[in-house]
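In this view, the complex is presented without one of its protein chains, the others remaining in place.
What follows is chain A.
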Amino acid sequence: MARKGNMSAGKKRSAASRDEKPVVEKKEVFPQASVLEASSESEYESNDDEDIIDGDFDQALRAMAEDQGFDSADGEDFDSEDAEEAQEAENDDNEDDDEESDIHSSDIEGASSDGEDADSEDAESDDEEFELERTGSRSTDGQATAFDSDAEAAAYAEALGNADSELLGDEGMDRLTIRDFGKDLESWKSYRKTLPQIEPGYASDSSTDEPVNTIGNVPIEWYEDYPHIGYDIDGKRIMKPATADELDKFLENMDNPDVFRTARDEVNQKDVKISAEEIDIIRRIQGGDIPDADYNPYEDTVEWFTSQTMKTPLTGAPLTKRGFVPSKWEHKRVMQIVRAIRQGLITSGAPTEKQESRLYDVWENADAQPKEDNSRRPRLVAPRMALPTHEESYHPPEEYLATPEEREKWENTDPEDRKRNFLPQDFNSLRTVPGYENFVHERFQRCLDLYLAPRMLKKTNNLNAEELMPRLPDPRDLRPFPSAEALVYLGHTGRVRSISVDPTGLWLLSGSDDGTVRLWELVTGRCARIWNLGDVVHTVAWCPNAEVCVFAVAAGSRVAIIIPTELCDDQKRLVSEELVRAGFSSAAADEDVADDSLPVSWDTPTTAEQATGMHIMVAMHKTVKSVAWHRRGDYLASLTSEEGGSSVLIHQISKH
């Protein structure tokens, strides 16, 4: 017995030092044990009895826990020597535990069987024994017992230690100490709030035999006209009990002293007596208070993590020098890296400037092709491997399996010529599939394929031809467009190369391959005048100046400036003639030497030509393809077929 107590105490200590929990579990220990004892009702009572035992020891225990227990528990972390010693001791204990745990369990069985056989002779002591053993074994398990905090655990262990010492000290004190120990547990129980015991029968569904109405949240008025009030859990009707008439009710109420605290449960059709606690709760709810009477909203704050600095800190060790002096080894390592950087063994990712060597390949850029910017080129994606088919399955359908002939044929063909490099094999389960011996080889082959086989990105054009065609505009958007032929100007015998409408819009000029320039009345198509220039007329152009009536004709290698006399009145004619003569007068003043090297020569036409209105002949070396006037009508640009710089010439009519 004593040995048991000793052992269990040691186990308790070890459990405490392992920081294992909880108090709640401990509380349950006793009820469980009592249930196992199979004397349920009395067990509670005995517990209750134990509550009453005087609190002297309890108080002493608490004081001890406060003075000593905290220190020992907290000190473990800091005082390494103590901790190591404790650990060693624990280890020893644990070893003992392991050795003796089997014996324990047999003892427990023996004890329990004893209890049953002897029919609880000396029941109390047996109880205590059993309890101790239970707790001991549980702590040996090391999982079930744990403590709320170190302090608690330590205090607990200390208490046990005390109990042990007493136990060891005197064999006769055995019973008393064990009782005290139980008392100690009770003190721990007081740490948590005790809730009122649940009365079996009331407010517990299982203990009631009455049929419970299961109609749910349905207005009770719906059942007013029916004889039943609802349905029980089996679906049977619950009939309304016969109600007493008003007189009976009155008389009953008069007799009933609890009438003021009786309420009617309509669903279950019975009167419920409201208890004093419930009335209290109702009153509290009505008063806006917290319904729970025991709840103290103004509990003292427990400063678990205090902000106050301790006068005597838990450790007095001074800060070491090590924390302030730079590490020697770190310095050594840094210097090593510095040296490596200086030697160029470590480089940053940035490209270094390449030093040009004195010798270089002269023909390096011989067939200079623009270097392809590889960084811009999209990555070539590796071709996908074929997905496995049914053949590769470890358990393929039978038709995939090779027949002996096929197998033979496959084995006889050269590995290069085989259609597939394996034969379908059948295994009962994936577990029996052996490792694939060709795995590495095939990986290697694929790597070679990817590395050695040239690949290129094939660009496919998905354009269809219709998209490439320019979109035709809707004819409605092009309006107004010519819809009918209005006039035909008939007369030219050669290809008409150019037309020009005069600034007033009344006359039309056309130049043709037949060597003629024709003047047309625009609105009627009447040919008013024909000039024969004797050469292919490439361009005709009216002078855009409305004050003069002059046009230029590019015929062959000449440009003729013509005044159509019949179109202009006296005033206009005068201005026009002044314009075409101005150049010649200035040329005469300058007295330029006629130079053949000049690309242009300005001539006065013959008298016959002058009679037709031609006033200037500008001769050039090559065929004049086009002439164009400046907006002001003084400058004239000509384009010759000549190649080179002098193909476009700008002429000034009033000065040349």
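Quick note on the criterion: contacts are C-beta pairs under 8 Å (C-beta built on N, C-alpha and C of every residue); 3 or more make two chains touch, one makes a residue touch a chain; residues count from 1.
The rule we apply is simple: contacts and distances are computed from a predicted model.
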From the list "Protein odr-4 homolog", "UTP14C small subunit processome component", "Ribosome biogenesis protein ytm1" or "Sorting nexin-4", give the UniProt name belonging to the chain omitted from this structure. "Ribosome biogenesis protein ytm1"
Just one of A:Ser275, A:Asn438, A:Thr504 or A:Gln610 touches the chain that is missing; which is it? A:Thr504
Any idea which of A:Glu252, A:Asp289, A:Glu442 or A:Glu566 touches the chain not displayed? A:Glu566
Using the document's contact rule, name the residues of chain A that touch the chain not shown here. 484, 486-487, 504-506, 523-526, 528, 566, 569-574
